[in-house]
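This part shows chain A:
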Amino acid sequence: MKERVVLGFDWFVLPFSIAMSFILIYIIYSVYKIFKSLSSNERRLVLSHIFSFEIFTTIWIIIKDTLLHVKIFKKNFWLGYMHSSIAFGWFMLIFIGHIEVMLYTPHRTAFIYYPVFFRYFVMEVEQTLRGGFFFFMMDLFLLIVLSGLVLAIVKRFNSKAVGMKRTTKLPLTDKIAMFSLWAIFPLRLLAESFTANISGGSFLTKGINSLLSGYVNYNSLLVPAWWGYSISLAIFLFVLPFSRYMHIPTEAFLILLRRSGVISRSYKGGYADAELFSCSSCGICIDVCPMSFTGDKYKSTSAYIIKNLRFKQNQTNLSLVDDCLMCGKCVEACPVEIDSTRLKLLYKQSKRNLNSSKLELPESKIVDKNNSILDSKKRYDIIYYSGCMTKLTPSIYRSFESVMTKAGIEYLHIDKEETLCCGRPLLLSGDIERFKDIVRANSEIILSKSPKTLIVSCPICLKMFREEYSMDNIEIVHHSQYMLNLIISKKIEVKKSSLEVVYHDPCELGRGLKIYDQPRELISKLANLNEAKQSKSMSICCGASLASTHLTTIQKDEIAYNSLENLKNGKELALITSCPLCYKTFSQVNSGPTMDIAQLVNNNL
Partner candidate 1 sequence: MVNDTIIIGGGPAGLKAASSLNSLGHKVTIIEKTEVLGGQIKNWYKLFPDFSDSYSVVSNLTNLSSDISINLNSTVLDVQKENGHFNLLLSNNKRLKGKSILLTTGFSLYDASKKEEYGYGFYKGVLTNKDLEHNFINNPKFIDIDNPTVVFIHCVGSRDHKAGNMHCSKVCCVTAVKQAIEIKQFYPKANVYCFYMDLRMFGRGYEDLYLKAQSEYNIKFIRGRVSEISETFENKIVVKAEDTLSSKPIKLTSDYAILMSGIVPTKENFPLFNKLSVSINSSDGFSNEPSFNNLLNLKTEGVFTAGCINGPKTIPEVLTESDSVALSIHSFLSR
Partner candidate 2 sequence: MDFGYNIIKIKTVDLDRIDKSLYNRVVFVAPDINKCIACGSCSASCSVSFYNSNSSFRKALVAIERDDITGIKESLSSCVLCGKCSLVCPRGINTRGVIIAIKDLLKEEAL
């Protein structure tokens, strides 16, 4: 192989080169900007991570996620192949292209455009094994990329073929970027094929070259083909920073930040910016969102909100963000692991955390002298907090009390008569100041009894007490965990019935606290447990979320029906829940029996 064009330059390389320089400068600038907007603490974390042995795992993770897209294969094989063939294939084309330059024309290594347009500038003088190998690899990866491209085009028109119920609707800039991306590789194929008789090639390029040699005048079409290739590359690279393809450079940086232990502190700046740019609008989150089954609520799914936050920032429509159920499924399914739930919460807080009037909790009433239980100095080791929702579903606390009585345990049902609220709904609406008022009031009541164990029957309260309240020396458990311990320590005995049941993982207990197995262990001792189609971390939210404010009752019913269908899967199963909100929602739409886990235990004593 030797150089054909004397100066190693032609005018057509200009569009690409200018665009490439632009994009390189842009990326360096963006990385610098994000890095600068981190706090000094976070910067220290990142630097210490880079200079540790952890960096090798990070690099391996970067390769796995950004090039091989391992996570997407889990959703659907063809979808995974589509993404990874383009990503990995293109990466290898660039990589091998650079090796080719270093080997054959080392004096051109510094030219930014040389590896991209290698085949134009060289001509084959002799056929070597090494050359043949490189040509073969390049052609092979080009073919892989083109196959992925075909799938991508198919996905645009018929998303179900690659396992996605629907695909993202794209704005104009994204469409320009997408079409120019689609054009790059066919144009590359044409350009390299037209040159194959001069530069050499392998099965693909040489094959097309000989196929079309009788019909195409290569002399006149050669340079225009390379022009086309360069221009499409240029358009793509110019539009890239303003389109969804910004994820290509940003994702690696995001993985680095995440592995260093940085998290988002606001909905913009720092880690959040890295997240917002890393979203490729792939649309997997739209598919899994429980809301996307009702009307045009898909506009409130994570992909669209992330786009809004990125481009409109604080002008993003608050009511769209208010729709989110905060169930966490999109975070679970996202191949880039963007914590969109956290971003939405931070946005709501920035909008709603204004100087609101103090929550009027008359503290003097809490230590009401007429209320003997709350006033007495008696200390209780075990306290049961049933929560505000349980007043609407009294069968839960009645069953649990019956279990506790049969086990002979002394405890205090602290909010049997009147209850406040753990505060999560206030937190989810974004009103932090008043949430802190509630935390103060509740902590006062509970800590005044100096308990050792706090049992709650609602996962929402559980998450709040564990994460937001400072009750570190108290053991806080869910009532299903407590009942399991009662059985294991033989304080109560249960018999197993032949009832066929299915268990619904509540969003707050499952994805929120990662408690999946203990309720299942408990249920298996009582009945025959079946698994739903999508369960554990992929369970579908019942729709009764406290975060969502604009869903109508009809839409909430639709979400509940959808979740129920997934759980029962057409079989006659009793539904077991471990959250009073799920219990209330499902018992309204379920034609079969719905039971809380406490009821199941109580029935089988």
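Operating definition for what follows: contacts are C-beta pairs under 8 Å (C-beta built on N, C-alpha and C of every residue); 3 or more make two chains touch, one makes a residue touch a chain; residues count from 1.
Selection criteria: all candidates are chains of the complex that A comes from, given by their letters.
If you're wondering where the values come from, they're calculated on a predicted model, not measured in any experiment.
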Task: Numbered candidate touching chain A, per complex, among 1 or 2 - done: 2
Open item on the list: Going by the contact rule set out above, which residues of chain A touch candidate 2 in the complex?
Closed with: 318, 322, 352, 354, 356-357, 359-362, 365-366, 388-389, 391-392, 418-421, 423, 425-426, 429, 431, 434, 438, 546, 549-553, 584
